[in-house]
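Heads up, one of the protein chains got dropped from this complex, but the rest are sitting where they should.
The block that comes next holds chain A.
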Amino acid sequence: MAELGQGVVVNLDPKPHHNKKSKLKKMLNDYQLYLFILPSVLYFLIFHYAPIYGVQLAFKDFVATKGIWGSPWVGLKHFKLFFSSYYFWEIIGNTVGISLYSLIAGFPIPIIFALMLNEVSNKHYKKLVQTVSYAPHFISTVVMVGMLYIFLHPVYGIANTLIKFLGFEAVDFINKPEYFKSLYVWSDIWQHTGWNSVIYFAVLSNIDPEQHESAIIDGASRLQRIWYINVPVLMPTAVILLILNAGSIMSVGFEKVYLMQTPLNIKASEVISTYVYKVGLQSARYSFSTAVGLFNSVINFMLLVLVNRVAKKLSSTSLW
């Protein structure tokens, strides 16, 4: 019967509950809804908020016997240590270099691909290309990097077989620092262009065909129609994705870089995330590693806010 009452209350009183009493009553009535959301609230409490509490380690010297709370404060010691360390500029340079390269090369390609695929008139061919282009997205990072190692092997790799066939010297791509960034970025583009274009493709397929028909009557050429109808339609989506990407310029994912690292290419391949892992878990310098991680997230957040503000000014599209 209580449930019946609850249903009626909802429907007879669609206005927001203004006074505290009826709000409380509604909350009690809806206790099930709070049970629905409770597990996720707990999840984030344990695995997100509890670690955020641990971030104070960055300003302390961690002593295992005293725990996080009891360890002595040392202020900005670990940050200063990181900024003045020999590796600092190299790591920052690699991190920013790889992300900017990814962004500049990787961002426009899915848009161009979607625009071009959209113009293919044979429906079956279009579908086929699309389906195949998604497939690499589902390959794991380990397999992706494994494929790079096999294909680029200096003696047995197919890339070097081709290079030797053309009469050049074989190149040890993986171990040469100068190739690291390009290998990283272009293998990513190979893997994710199809998937990243899905969203643009979907937006394009929602365009009202009448727009194109009337443009044709007005004598617009194919390229003009793409440029003046299709491209503007994609812009809001593109801007949002650009903001999100730009917000993570200072964070290069750990998984792929770590797998691609070799002792010989380390000068070009050490980034913040791999450094945090090495000093933190491999050398057990907990406080120092936490400080580096915190520095990274603060910069990321500032970038996100900054890019969002710029985007808002330029195109009136923004995250919030």
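Brief remarks follow.
Keep in mind that, in the parts below, a contact is a pair of C-beta atoms (placed from the backbone, for glycine too) under 8 Å apart; a residue touches a chain by one contact, two chains touch by 3 or more; residues count from 1.
To be clear about the criterion, contacts and distances are computed from a predicted model.
Within the choices "Xanthine dehydrogenase family protein molybdopterin-binding subunit", "FecCD transport family protein", "Tetrathionate reductase family octaheme c-type cytochrome" or "Carbohydrate ABC transporter membrane protein 2, CUT1 family", the name that UniProt assigns to the complex's undisplayed chain is "Carbohydrate ABC transporter membrane protein 2, CUT1 family". Here one chain is not drawn; of A:19, A:65 or A:121, the residue touching it is A:121. For the options A:80, A:222, A:267 or A:309, the residue in contact with the chain missing from this view is A:222. Annotation: of A:79, A:179 or A:277, A:277 touches the absent chain (contact as defined above).
Within the complete assembly, residues 3-4, 6-8, 10-11, 14, 17, 23, 26-27, 30, 32-34, 36-37, 39-41, 43-44, 46-55, 57, 68, 113, 116-117, 119-121, 125, 128-129, 131-136, 138-143, 145-147, 149-151, 153, 155-156, 158, 161-162, 165, 190, 193-194, 198-199, 201-203, 216, 221-223, 236-237, 240, 254-255, 259, 273, 276-277, 280-281, 286, 289-290, 293-294, 296-297, 301, 304, 319 of chain A touch the chain that is not shown.
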